[in-house]
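All protein chains but one are shown at their positions in the complex.
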Amino acid sequence: MTRPAVEVLTFGESMVSFRSDGPLVQGGRQTVRLAGAESNVAIGLSRLGHTVAWAGRVGDDTFGRLVLRELRAEGVDTSCAVVDGMRPTGLMFVEQRSADLTRVEYRRAGSAGSAIGKDDVAEALRTAPHILHVTGITPALSGTAAEAVSWAVESARAAGALVSFDVNFRGRLWSRDQARESLAPLARRATLVVASDDELDLVATGDEDAAVAHLLDEGVQQVAVKRGPAGASVHTRAGRADAPAVPVTAIDPIGAGDAFSAGYLSGVLDGLEPPECLARAVATGAFAVSSRGDWEGAPTRADLDLLASHTPGATLR
Amino acid sequence: MTRPAVEVLTFGESMVSFRSDGPLVQGGRQTVRLAGAESNVAIGLSRLGHTVAWAGRVGDDTFGRLVLRELRAEGVDTSCAVVDGMRPTGLMFVEQRSADLTRVEYRRAGSAGSAIGKDDVAEALRTAPHILHVTGITPALSGTAAEAVSWAVESARAAGALVSFDVNFRGRLWSRDQARESLAPLARRATLVVASDDELDLVATGDEDAAVAHLLDEGVQQVAVKRGPAGASVHTRAGRADAPAVPVTAIDPIGAGDAFSAGYLSGVLDGLEPPECLARAVATGAFAVSSRGDWEGAPTRADLDLLASHTPGATLR
Amino acid sequence: MTRPAVEVLTFGESMVSFRSDGPLVQGGRQTVRLAGAESNVAIGLSRLGHTVAWAGRVGDDTFGRLVLRELRAEGVDTSCAVVDGMRPTGLMFVEQRSADLTRVEYRRAGSAGSAIGKDDVAEALRTAPHILHVTGITPALSGTAAEAVSWAVESARAAGALVSFDVNFRGRLWSRDQARESLAPLARRATLVVASDDELDLVATGDEDAAVAHLLDEGVQQVAVKRGPAGASVHTRAGRADAPAVPVTAIDPIGAGDAFSAGYLSGVLDGLEPPECLARAVATGAFAVSSRGDWEGAPTRADLDLLASHTPGATLR
Amino acid sequence: MTRPAVEVLTFGESMVSFRSDGPLVQGGRQTVRLAGAESNVAIGLSRLGHTVAWAGRVGDDTFGRLVLRELRAEGVDTSCAVVDGMRPTGLMFVEQRSADLTRVEYRRAGSAGSAIGKDDVAEALRTAPHILHVTGITPALSGTAAEAVSWAVESARAAGALVSFDVNFRGRLWSRDQARESLAPLARRATLVVASDDELDLVATGDEDAAVAHLLDEGVQQVAVKRGPAGASVHTRAGRADAPAVPVTAIDPIGAGDAFSAGYLSGVLDGLEPPECLARAVATGAFAVSSRGDWEGAPTRADLDLLASHTPGATLR
Amino acid sequence: MTRPAVEVLTFGESMVSFRSDGPLVQGGRQTVRLAGAESNVAIGLSRLGHTVAWAGRVGDDTFGRLVLRELRAEGVDTSCAVVDGMRPTGLMFVEQRSADLTRVEYRRAGSAGSAIGKDDVAEALRTAPHILHVTGITPALSGTAAEAVSWAVESARAAGALVSFDVNFRGRLWSRDQARESLAPLARRATLVVASDDELDLVATGDEDAAVAHLLDEGVQQVAVKRGPAGASVHTRAGRADAPAVPVTAIDPIGAGDAFSAGYLSGVLDGLEPPECLARAVATGAFAVSSRGDWEGAPTRADLDLLASHTPGATLR
Partner (left out) sequence: MTRPAVEVLTFGESMVSFRSDGPLVQGGRQTVRLAGAESNVAIGLSRLGHTVAWAGRVGDDTFGRLVLRELRAEGVDTSCAVVDGMRPTGLMFVEQRSADLTRVEYRRAGSAGSAIGKDDVAEALRTAPHILHVTGITPALSGTAAEAVSWAVESARAAGALVSFDVNFRGRLWSRDQARESLAPLARRATLVVASDDELDLVATGDEDAAVAHLLDEGVQQVAVKRGPAGASVHTRAGRADAPAVPVTAIDPIGAGDAFSAGYLSGVLDGLEPPECLARAVATGAFAVSSRGDWEGAPTRADLDLLASHTPGATLR
C-alpha cells in the first residue's frame, strides 16, 4: 500500500454547474454537476491512471461539499483543498438556447474559489509534483489569485517541476488587454504552453510562427496550439508536428480544451515525444467533444486503446 | 372587455427555488420554480378568481424573467414590477435531507428583491387596491424594504384600503428581538393580522388572549391565528371563532401559511363573515399542505366546491 | 402445447389514460397507460394464472393499438377484440389536484369502446367461458352497449356459465336513478354480484341485509360487499362471512375494486369456498391499493404466497 | 404604467400537444405543451418585445386553461380569447416514429377552437392593431372560422391595418383544390403574403415569378417565399431580395415557419426595409429549427444580437 | 377466430438489456428492455403483419418474464418458449462512452438462453413454419445450442421450409476461425444467406464475387450482402441487384441488421422478387437506424407506405 507521489498538481476555481434541460426561463429540470477547467484536467489525468492533486477554495456549503465529493470520487487528491467558512461556492447556470447558442450565467463574484491565495498554494506545493498545471482563468479571479499563480509558477520552477500553462481566455472575466498584461509573463515562465490559435496573441506578439518562436526563445519548451476541427500542432525547438482532429460526432464542446491538456500531460508523464503527446491530446479532446458533460466522458486507458483499434461508430459486443 | 380594478396589491421578494430530487451533495436533478410568500398569496387569490397585482424587484437575468413569467401565467398583474439592472435575482436551494428535515440554502444577500424601496411601492399603490397585503419577511430584507412596508401601510390606510399583515417570522433573516421591534408597530396598523400561534409574541405581549386583546384594542379588526394540525381561530371584537384543520394527507408544508392568507382574503373580498373567511382559509391551506410545491396546488373555486361536496380520497370519475 | 380453454370472458370499454406528474394546467410530463375496469379484472386474473379473454372495440389509431398491446403483454386473449375504423379510442386524463382530490377529464363520447354491440359479444361468447364478467359501466355507455350486456348475460346463463356482475356505478356517466333502472335487472340475473356498500341500493331495495336477501331470493348465489378500510363480506344462502381489510399503506385507490373482483373470481375458478374467495379478493385488492397504477401492481400467485407468509413491510433479501 | 397599444393581433386555433418520448404505442412518457401556428407567431413577436394579442376559442377544461396560461406567461394579451363552455379544446399527439418520420394524431374535430366566428374576431379587432396576422389553417377549420378570417381581413383593411397572411397549407384538413378556392381570395387582399415555395400555387397561378407578379398586381406589397435549407426571398414591386439559410444544426422543424413570420413582422414593426425584414425572419426561423419545441426556442432581442456577433457553436462564458 | 399458421419460426437467446443514460460508472438511470437478434427479427416481421413464433429458453425470474411479456405485446407467438427453472436469464449492460464508442458488458455465461437444445426446437418446429430463421450467434452459445441450430436447419429443409441464415458474427463470443468452422456448413444448407460484406469470408472463400458464387453453387438461392451506408446487394443465379441506403439521420445502429432481415423475409412472404425484397430490407433497416432502441422503431406497413410517399424529414400533420 505505498502511496504514489503526486504526478500533477493543479489549482483554480471549481464551481457547481446547473444545466437546464430546456429553456431555463420556463423552469423545469436542471442537472447539477462539478465544473472547472483545472478540475477537468485533474479528472482527465486521473482517469488515465495518473496521481493528481487539486487545490483551491470551496465554500462551507452543500455546493462546496459537492465539488470535493466528485473530485474524490474521480480519484483526485483533495487533501490540500481549503473550505472557506466566509465565502460561498461559485455557481454557474448553463442553458442551451439553441443547438448553436449556449448561454452561461454566473454567480461567482466574491466566491470562495476566487479567494485562493499564495498560502493555499504553498501548502499544496509541498507534495512536490512532477508537473504544475495552471490556467489563464485563475489570474482573472482576484488579486490574491493572480499572485498565487505567479508565485506557484516560480516556486515550481525553482523546485524543478515542469510548468504547464493553458491560456484559457475568458471574455466574461476580463478584456483581452487586461488578460495580455497578466498572462504573457506567465506563459514565458512555463515549460509547456497550450493555447487556441486565437489565444496566441495574448501571450506573444506576431502571427502564429512569430509568437511561437518568441515563446521558444523565452525558454518555453513545447507550445501546443489547438485549431478545433482543423486539428492541432505542437512546436518545439526541433520543429513543428501536426495532428488532424479525430472525426467524431460532436455533442458538447465544453471541456474539450481541458481534455486536450490532460491528454498532453499524460503523454509527458509517460515519457512520450511531443508528436505522441499531441496525438493523445487530440484523442482525449475527441472523447470530450463527443460526450455530454464537461468531464464525464473523459477516457480511461482502456477507452483510448479501443478507440485506436476499432472503427469509430462500432459497438463492442 | 372591461378590465377589473385591482382587488389586492401585495409586494415583497420573489426568488427562484431549486428543489433537489435527492441529496444535493450527490448532484442529480433539480426542479426550478418561483418562490416567495407574497407571490404565493397573489397566485392563491388569482386562482380563486380575484384580480391581484404583485410589486417587487427582480434582476435583469433569466431568473428574474422566470419570476415574472410564472406570475403572468397565473394571471397576476406584474405591470408594477421593476427589473433591477444592477442586482441579481435571489435564489434558494431546497433539499429534503429526510422526510422530516428540509434544509434551505439561500443566495439572496444583495439581491434585487431586497432592494425594493418606497418609490417602487408608491407606483404600485396608484392601482388603488381594496386590500394591501404585506408580510413580516420584507422588513427583514433591507432598510429600504422596511421603509417601503411602513410607508405602504400608512398610504393604504390613508387611501381607505384594508391592510392585511402576515407576521411570517423568518429565523434565518433576523432574531426574534429584531423582528419584534420592527413588526409590532406594523401589526398595530393593520386591519387584519395573520399569525401562527408561536408568532403572536412578536406583535403583542402576553399569552394568546392578552396579545389578541391588545391588538384589537389598537384598532386591528380581525386576528387570525394558525395552529397547524390543531386548526385555526379568528378573533374580532365580537368574539372568537374556531375551525378544525381539514384532515388531509400532508405532502409538503411549504406555502400552507400563504394559502391560508389567500383563502382568508378571498373570503373578505367576497363579503364573508370572519368565521366563513376562516373556513375558506383552512380549506386553501389544506390544499397547499396536500400538494407538492409552494403554490402549484392552490385551488380554483371549482376545486373548493369539490372538496366541500365529496368525501376526501375519492376520485371524480 | 395444448391451448387451455378460456376460463373467464369479460368485455367493456378500455381506454388510454394520461396521468399527470404535477398540475396538468402547467403542462409537464404525463404517463400513458391502459385503463378500463373490465381489462383490469382480466389482467388481474391472468397474473394469477387463469386464461382470460377480453372483448371490446378500440379505434384504428395508436391508442387502440396500445390497448391491445398491453392486454397481449399481460397474457389476455384479445382475439375477439374489434378494431373500429370509424370511431376513436376513448381517452382519459387523470390529475391529482392534491393528495386527496383526483380529477379525471374524459374524451370518450362517441368512442369506439362505447359502440360495442351484441354481435361483438356473440363472437366472443363462442369461446364458451366458464365465467362471464360484466360491470355496470358498460350499460351506461350506449344503447348498443346496454343491449350487449343484457344479451350476453342471458346467453351465458343459457350456456351454463357463471355470470359475475360488478355494479361499478359511475356518476360521471349517468344518475343513480338511471343506473338503478338498468342495473337492477342485470344483478338479478347474475350468479355473483360484487358491490360497494353504497352501491347496493342500485340493485335492490332496503338496507344491506334486505337488499342482499332480495338478491339471494332472486337466484343470485353470492353477494360480495366491499366496505373499503372496513373490510368486505360475502353473503350466500348459507350465511355471511366477513374479512377485515389487509392493513397496507394506501398509495393509489384506482383499480382496487377490479382487483377485488379478479381475486374473488380466481378463488371461484380454484374451487374455493366463498369465505376463501373473499380472503383472496381482499388480498388482491390490498395489492392494488398499495401500488401505483390501475393494474400494474396486480399480484402473481407467488406474490400472494409471499404476502401470506411474511410480515408486511419486510424486504425479501 | 401606460399600457402600450396592441401592435399585432392574430387569431386561430391553439391546441394542447402531447409529444411522446418514444413509441406512443408502448405508452411511456409524454410532454404536454401549447401548440398552434398563430400563437407561435404571437409568442415569437412577444419575445422580441412587441405587444401582441391572440384571439380564439378554448374549451372550459384544463387544456383550455393551459393554452391561456402559456400565452399569458409569454406576455401575449389573451383578454379577447373566449372560453367555450360547449366544446372541448383540441388535442394533438405527436410521435417521432423515426428521426425522419413524425406522425401526428388529432382530436380536434368539433373543437372549441374550430368554432371561432365573426363575433369573436370583431371584439378583438377593437384593439385597433397595426397588423392583423392570419393563416390559411383557420379557413379550413369550419364555415364560421372561414367567415371570421374573411371578415377580419376586410375589417382590418378598412381600418388601415396591415394584413399579413401565411398560406400554411395543411393536407390533413383539406385538399389542395379546396384550399386554393378559399385561400387565393384571401392572399389577394393581404399586404404581406408568406408562403413556402410549394404553396405559391395555392394562391396564384404560374411558376414562382408569375405567381408573385400576379399577387403584386393584385395589390399585395410584399411576398416572402420560404425555401427551407435553400433560404428565402422577398418580392416587392421594387424587385427581389434573397437570404441564404443560417447554417444551424437542425433539431426540430416544427414551428420554423411561424418563427419566420414573427421575425418578418417584427422587422416591419421596427420600420425595416424588406431585405432586413427577411434577414430577421431567416434568423428567427433558424432559432426555431435548432431548438426543441414549437415555440420554446423563439429568440429574444438579446439572443438575436448574440447570434449576429458570435461564431455559431460558441459558448458565451 | 381461425388461428393463422405460423409464417416464420425463429429461435435463439433473448436477453434483458440495461441502457445507461450517462456514464454507467457514475450510476444514474438505466432503461430496461428486451434484446436479442432473433427476437428483433420476429418483432420486425410481426409489425409488418406476419405471424411469427419465437422459441428459446428464459430463466424463471423477472427478466425471463419481461422477455416473454414484450414478445407477446408485439404479437409474437411465445407458446414454444421454455422457462428454465435452473438457469438465469442473460443480461447485458449497454453504455455509450461517447457518441462514437458504445461498450457492452454481458452477464450471459451459463444463461438459460444459452442452454437451448434440440428438444426445445423440435417442439417449435411442429408449427410447420414456411420459413425458419436462424443466426450465427446461436451456435456460439453452447454445444447444445449449436446442435439445435444444425438439427433445425436439416429438419426444416426436410419439411420443405425455406431456411434463412444471418451470419451475425459476434467477436465477443468466439474467434473468426472458430466461427468459420461452425457457420460455413450452416450457410451452405440455407435457402437465404444474409451477411455484412465483412462476414462473407466466414461462410465461403475468396472475394465477394467468389464467395457468393460458391454459396450459389452449394444450393443457396439468395445471398443478401449489407454494406452499411454504401447500401446492399442481393445475388441469385439470375444475377445481382443493388439498392442504395436510404439517406436517413442515423440515431442508433443496433438492430439495423435484424430489421434488414425482417424486411427481406417479409418480402419473401409477400411473394416479391429478390430486388423488391432488398428494397424492403433497406427500408426497414433505415427505420431501425433512425430510431432509438433495438426493435422499438420497427415499421408497420403504414409506416413503410408513408416513407415511400413522403419526403423524408416531413411531418404528417
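Which chain is which? They are A, B, C, D and E, in the order written, and residues in each are numbered from 1.
Simple rule for what comes next: a residue touches a chain if its C-beta (ideal position, glycine included) is under 8 Å from a C-beta of that chain, and two chains touch if they have at least 3 such contacts.
Predicted model, so just to flag it, every value in this text is computed and none were measured.
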Original post:
Which shown chains does the chain we cannot see touch?
Top reply: A, B, C, E
Original post:
For the full complex, which residue in E:L9, E:A37, E:V52 or E:L91 touches the chain that was left out?
Top reply: E:L91
**OP:** Determine and list the chain C residues touching the chain excluded from the picture.
**Re:** 73, 248-251, 286-287, 290-293, 296-297, 299, 303, 306-307, 310, 312-317
Original post:
Residues of chain B in contact with the chain that isn't shown?
Top reply: 22-23, 26, 92, 97-104, 170, 172, 253-254
**OP:** In the full complex, which bits of chain E touch the chain not displayed? Write them out.
**Re:** 18, 20, 24-34, 61-63, 65-66, 69-70, 88, 91, 93, 95, 103, 105, 107
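The working rule: only the chains that are shown with their structure count from here on.
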Subject >> Fraction-based call for chain B against chain A, same above half, different below >> reply: same
**OP:** Between chain D and chain E, tell me the centre distance in angstrom, where each centre is the average of that chain's C-alpha atoms.
**Re:** 45
Subject >> Numbers and ranges of chain C residues touching at least 2 other chains >> reply: 26, 69-70, 103
Original post:
In graph terms, with chains as vertices and touches as edges, which category applies: line, ring, star, complete, or other?
Top reply: other
**OP:** Give the pairs of chains that touch; include all such pairs.
**Re:** A-B, A-D, A-E, B-C, B-D, C-D, C-E, D-E
